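To start, the structure itself, in structure tokens.
A single protein chain has been omitted; all remaining protein chains appear in their positions.
Chains here go by letter, A, B and C, matching the order in which they are written, and residues are numbered from 1 within each.
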Amino acid sequence: MKINLRVHFYDTDLMGVVHHSNYIRWFETGRVEFLRTLGIDLNEMINDGILFPIVEVQAKYFEPAKFDDELELEIIPANLTKVKWEFEYKIRRAGEEKILVEGFSRNVFTSAATGKISRLPEKYFSKLA
Amino acid sequence: MKINLRVHFYDTDLMGVVHHSNYIRWFETGRVEFLRTLGIDLNEMINDGILFPIVEVQAKYFEPAKFDDELELEIIPANLTKVKWEFEYKIRRAGEEKILVEGFSRNVFTSAATGKISRLPEKYFSKLA
Amino acid sequence: MKINLRVHFYDTDLMGVVHHSNYIRWFETGRVEFLRTLGIDLNEMINDGILFPIVEVQAKYFEPAKFDDELELEIIPANLTKVKWEFEYKIRRAGEEKILVEGFSRNVFTSAATGKISRLPEKYFSKLA
Partner (left out) sequence: MKINLRVHFYDTDLMGVVHHSNYIRWFETGRVEFLRTLGIDLNEMINDGILFPIVEVQAKYFEPAKFDDELELEIIPANLTKVKWEFEYKIRRAGEEKILVEGFSRNVFTSAATGKISRLPEKYFSKLA
């Protein structure tokens, strides 16, 4: 799945390019949109007392994005189980082949009540099928 | 009261200066440190079910701060009552007279339980004296 | 002119709502999109050596936006001259009347070469007509 993102002025730094931390935020935006297409609403998960903390993130930066670029973020579900979700990400300028940034994230599920690792309820897991 | 702040690389934008939104964040840092010196711990307030949402903020920008600048943030309590807190802020480079940015914030108090405006309990208000 | 914005997870703070500094960033997003519709490309201005620093910003917060809300940002050109641009902003949830946040910004124009205030070239000013 792919979504488009516009680079904002506030995303840039004094090197004139997107600050590297912002791609990590965009990966999150991608996850949320991917899950929305499956019918998974993260507010509903939070209301059900399920949190989904990130436990690992990686990014490789090949070329910088610049202010006002229109980017295409590809979200690739790599491993979605009841105990963790792993996604990969590729960011390109819209309509171009060249990859600017590649990324990875892993999150687990925890109970808001206990703070402990928990398994994703069937109600949500079934939507990933 | 004054605190010192260092400008981080990630605070800058492609104009090579601090993005204007970041001063608004530093005002918050200043408020927290000011309240700490009075013995007011915002985590304790949150645990007591008291929230303190910002209802107005203003900033005037005279000169830009740059990466790695050491800044001095002056926090001026302007009007601290049981229903609202108003602060003013002045940001200078450490050791300089010239004001780079001036600001203002007003926050009220709300009950986390009801979401409604509430009065600050005496327990906290007495520390402002 | 109105644009829609989605509230990201990373826009929220521990009060469970959008951090107040982020609306200031969204005002900027709105300005950029407004200018785009007039045919004004800020990258072109920067390449022409014209910077457009913010000299004043204000925001009033009436009700908080929350994670995943779809917001509507109204951008109102209030005073656009060759020496300054003033915009007003109103943020609502998409499809609702109630205003969550109201804002204001003023920017001037400076020469990247001299750092001094400059007048907006006719090339750009004429597009505002």
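As a working rule, a contact is a pair of C-beta atoms (placed from the backbone, for glycine too) under 8 Å apart; a residue touches a chain by one contact, two chains touch by 3 or more.
What you see is a predicted model, and the numbers here were worked out from it, not measured in a lab.
Taking the complete complex into account, A:57 is the one of A:38, A:57, A:99 or A:128 that touches the chain left out. Against the chain not displayed here, subunit C makes contact via residues 9-10, 12-14, 16-17, 19, 21, 67. Contact between subunit A and the absent chain runs through residues 14-15, 17, 20-22, 24-25, 28, 46, 51, 53-62, 64. One chain is missing from the display, and on subunit B it is touched by residues 6, 8-10, 25, 28-29, 32, 41-43, 66-68.
Here is the rule we use: only the chains that are shown with their structure count from here on.
Put simply, the chain nearest the middle, going by average C-alpha positions, is C. If each chain is reduced to the centroid of its CA atoms, subunit A and subunit C end up 26 Å from each other. For subunit A, the set of residues touching two or more other chains reads 9-10, 67.
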